[in-house]
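One chain of protein is taken out of this complex; the other chains stay put.
Chain IDs A, B, C, D and E follow the sequence of writing; residue 1 opens each chain.
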């Protein structure tokens, strides 16, 4: 309860609420493009550089390898099992798209969890950013393989696999994270110090700005929720919870640190609303974007940053004792 | 004289001149949208958070209530008395629009006055930002009521009051100021510190950028001034002065601190060029925007930040002794 | 070799490579306008303010005058001699455009050299920014005079000299540098301190962002290179080298400090890709922009910031002993 | 390919939502908006460079049958009369999908 | 002045490169793109306010002779059918330069 308050009563989260209210009240408040793009690029670069820098200190030990493997494991498992749940209720196209959405991750949710950990002075491994990067793409590939397998042969309006794999592994988010991770890793102390005033010190402020915009955008989709039917709404909350619990279990089993466990669970619980939708729109145009984007953006994202993060941390606290 | 120099010889003001010269010389220097929007959103958020944070320390005492009430009083009085002055010289539509423009406030003028006070190490109350927020809307409502009363019945192409009141009380400026005031108030020390590097430390720099753009835009309207006739030019300088003097008198009467008195007078002397023009364009399309925007942007704004602020402060210094 | 590594292993340069790779791999990574414009305006303002501030300390002594004169000398010599080399291989229009491009300078190359000097703790004169400003325009004028002299009379579709001279001396880059130089000069310690958090501390970070974008844009033009023919490719590398060597010679002859010598040589070696192309497009539309922009952006710029800067510095180190 | 009408409207950005209302009330199958446009007309220059949308235009067009086009034209006249802007109609072939 | 056809297409920004491929494969002399467009159609509202281009349209037009116009129309139908968007054709006079 206290951690919940502590999580809510900090500028970024409150800015998200402010944005939400702004669009529910239909004020004209908005960040016109490309400002949101600037904020998200900034956050990706900043988290990548910091992650790489931390990694250059901690290094890639056996523990890191363990975490990374489990990251990929969950990123492959989630789209698989969710697909079969979804398939019972809807056509294959939307099932694939939603499964891929929840199999992948949300960098901003991760970032919010990171700043939550910093607030409560709980450490975490530099390899977690690498873990996030590894978790972005698998779901897309799994989804398209499922599509290929289960789609009725007679209307195979062939996927352009080259384009799709590029979208999966070379989409801007993945590329920036990878690139800045490496840069952060090699430039060392001096290099990091030189850009820290922008990419370190301003981090919280930019997160606040970005969440303000996220609130506005989520608010715009708010009314689409009720047209979505009970099943999808329940899905958008229960699946993240399930993924969080599974991942916390795994984290305990494999002896993660508290901080790593939280970030791992948050990654598994989060859903993509940038990389995956773009990939799905290109490869599964038959699916309806306003379904999978609304679910991840207007339900799962707010749920995770407001309730999820402190909740998962609370559970971890109890289990880790 | 010394304060005047001190006011002019700081980056933001000089950047304003630079922008002014840039467009008078017809260079292609410009900040394309949405950059100006980014700067103004930043300034509003930053002033709101700081104000709320200061408020959480000072608190809302009787003195604050006094200031806020007098703020609303002037925000209602100014559009009223100016309307009747204007009405003698022009049609009701433009009279209403100009009156509303001068009844409301300019956040950037306020911000410039704040950084003037910081330069000369003169304190002010955290409630002043709240005062500014309260002063944005009344003029719009007063203006439209005047319009309703005095417009000849036979062409009442009805105002959409719902839309208008929304514009008055829920326009982005008012909403952001209100929202960030509350956020700044509740997050406390720790929360503010976390975003201070962006919203605190960079404040002056962003003000400089914004004033550079303001200079460019004001310069573009410079030549419209001479087409405007003596009356309106005189109005754009004498009314701010009058409002400043009245408000300084009230401030003295009710025992404001020096800092509060300056900000109060600057608010009363300033004219709106964002919120009100938008509201007027929607509700009084018969009025000519290039008149009221040029007056407030190309005459009153420069006058206030260059001559007004140091002048008002000089007078306050004398009266407060 | 060590300085070369030191130069490459810092965030801005690595970000440039990252951008380059991003567009060679055809990822969708990009900074949509007006973000690149924001970064470049920021860098110009920041370098101008800092330069002006430094100048207000060092002052304009005889040494400064010497540097400035030699700056103008090279800015006039380079377009002249390169024109006659180019003329043997191509029509007069492209010869003029390319000559002007290489006669002028690249602010970002300069800025990269400045941060290189800061990294290795090597000082330089505050007047160097003034030198850069003086070197932007002459090449444009020289180029157009050459055009006027050598163009066959019968198709003199007259240049609009007013417009051209405005482009030469009042283009945004020149204007901002000049304006902020003056502002930085007059505001003094206190003024600079007030905007330093934005225009000083964040400098390296913004340079990194800008170079990331430069890498992306350069990468897009990469494939145009091979269509360009051996002569132009050789020109884009050998002429900068030649200019660097000449300028280092002059610097030695006239007893520049090491830092000044490096910046001077970098200015002479660099080619314009903003101010001059715009001016040439307006005054010599017959020339093909994708030739002169590709040469300066995709060959000379990367060459200078990666190989050039450390190389020139190495040579200077040897000569200065 | 069906013969249809293309109805194009330019109006200041603040009033674009009014145009959309009119189009939807006339049951068009869709519309396309280009938000940022500059221009010049009776009301003077709209440079789109202000901090407010007061001096910015938006461009919108819809493809519909001739009956709807005429209805829209009628419905939009008073708005244009009051706040300014233009509306033009032309012939197009819709590549039905 | 030559009599030509103007072919206009609105499609979500993610698929604009497909349209360009079709135009080039039909050997048009050129095309013009306006990247950011909003709109509404069968697929609902494209507000262009997302962090992804999924809900953003782009507008593209080419001026070409009638034969090419028809070929393009045929080639583009299946794409529009699959991913949405519209394509219209109209008559223009090209001020040849």
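Here is the rule we use: a residue touches a chain if its C-beta (ideal position, glycine included) is under 8 Å from a C-beta of that chain, and two chains touch if they have at least 3 such contacts.
Here the structure is a predicted model, which means the values were calculated and not measured.
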**Item:** Missing chain: touched chains present in the view
**Value:** C, D, E
**Request:** Could you please point out the chain E residues that touch the chain left off the display?
**Result:** 1, 4, 6, 29-36, 63, 90-95, 97
**Complete:** On chain C, the omitted chain is touched by residues 30, 33, 36-37, 40, 157, 217, 220, 273-274, 277-278, 281-282, 285-286, 288-290, 293
**Request:** Please give every residue of chain D in contact with the chain that is not shown.
**Result:** 8, 10, 34, 36-42, 48, 57, 59, 73, 76-77, 80-81, 84-91
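Heads up, the rule we're going with is that only the chains that are shown with their structure count from here on.
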**Asked** Compared with chain C, which chain's mean CA position is the farthest off?
**Response** D
**Message:** So the centre of each chain is just the mean of its C-alpha atoms; given that, what is the distance between chain C and chain E in Å?
**Reply:** 40
**Message:** Can you work out the whole-Å distance between the CA centroids of chain C and chain D?
**Reply:** 46
**In chain A, residues with contacts to at least two other chains** = 30, 33-34, 37, 197, 202
**Request:** Indicate the residues of chain D shared as contacts by at least two other chains.
**Result:** 36
